[in-house]
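Moving on to chain A:
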Amino acid sequence: MSLHAIPVHAEAAVTGNLRPVQHEIRQALSELIAHGTHGMIDLHSLPFSPQEYAALDDFLGEGEIDLTLNVLGKTRLRESSYAGIWRVEHFDDNDKRIGYFIEIGHVPEILRSQCDDIKEGLATMTTILAMEENDNEDDAT
Partner candidate 1 sequence: MRTTQHEPHEETLGERLRSQGISRRGFLKFCGLLASSMALAPAMVPKIAAALEQAKRPSVIWLSFQECTGCTESLTRSHSPSIEGLIFDAISLDYHHTLQAASGYGAEEARAEAMKEHYGKYVLVVDGSIPIGNPGFSTIAGISNLDMLKEAAAGAAAIIAVGTCAAFGGLPKADPNPTGAVSVADIIKDKPIINVSGCPPIPVVITGTIAHILTFGIPELDSLGRPKAFYGQNIHDRCYRRPFYERGLFAETFDDEGAKAGWCLYKLGCKGPVTYNACATLKWNEGTSFPIEAGHGCIGCSEPNFWDFGGFYKALSIPTGMTGQTAVYAAAAGIAVGVAAGAMNKKAKMDADSLHKTVTVDELNQESPS
Partner candidate 2 sequence: MNEVDFLLWVKGPAFTVAVVIFVAGLVLRLFEILSLGRKHNFAVSKGDPMQGGLREMWRRSIPADKATFERSLFTIVAGYVFHIGLFVVIFLLAAHIALIKSVIGFGWPNLPTPVVDAFAVVTMIALIAVLVHRLRHPVKRFLSKPGDYVVWAVTFLPLLTGYMAYHHLLLSPQMMLGLHILSVELLLVLFPFTKLMHAFTLFLSRWYNGATMGMRGVKS
């Protein structure tokens, strides 16, 4: 039985946090254009009713990109209908949402290949190539 199957229906609750968050997003977007600042809003640590989550979703709309990453459980990235505004949802192994952020930037931070990972990759690739070349040289002789 899912949680929603329990027949208790709370009256539409309004926490009053929707409007400030909408303005915070707008502000962050103008900051991005003006100074290139990457913005991030944590929706999980705010009191938000299910109705307000839905209203915010409607407000942002669907964009062109919907990606799922496999990082410590799934992470879903969706661009909104406004370019530069991303919904970042983190899930655990049981597909339970454990984090929900709005990111304002050209690309969500987590999507970028990380510098250290790139360096490590380069090192690994160099080693492999060197080993292969060694093998080839060994074969040739």
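As a working rule, contacts are C-beta pairs under 8 Å (C-beta built on N, C-alpha and C of every residue); 3 or more make two chains touch, one makes a residue touch a chain; residues count from 1.
In picking the candidates, the idea was that all candidates are chains of the complex that A comes from, given by their letters.
Quick caveat, the model's predicted, so the values are computed rather than measured.
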Given that every candidate in 1 or 2 is part of this complex, which one actually touches chain A? 1
So in the complex, the part of chain A that touches candidate 1 is made up of which residues? 3, 8-11, 13-15, 40-42, 44-47, 49, 69, 71-73, 75, 90, 92-94, 96-99, 101, 109-110, 114, 116-117
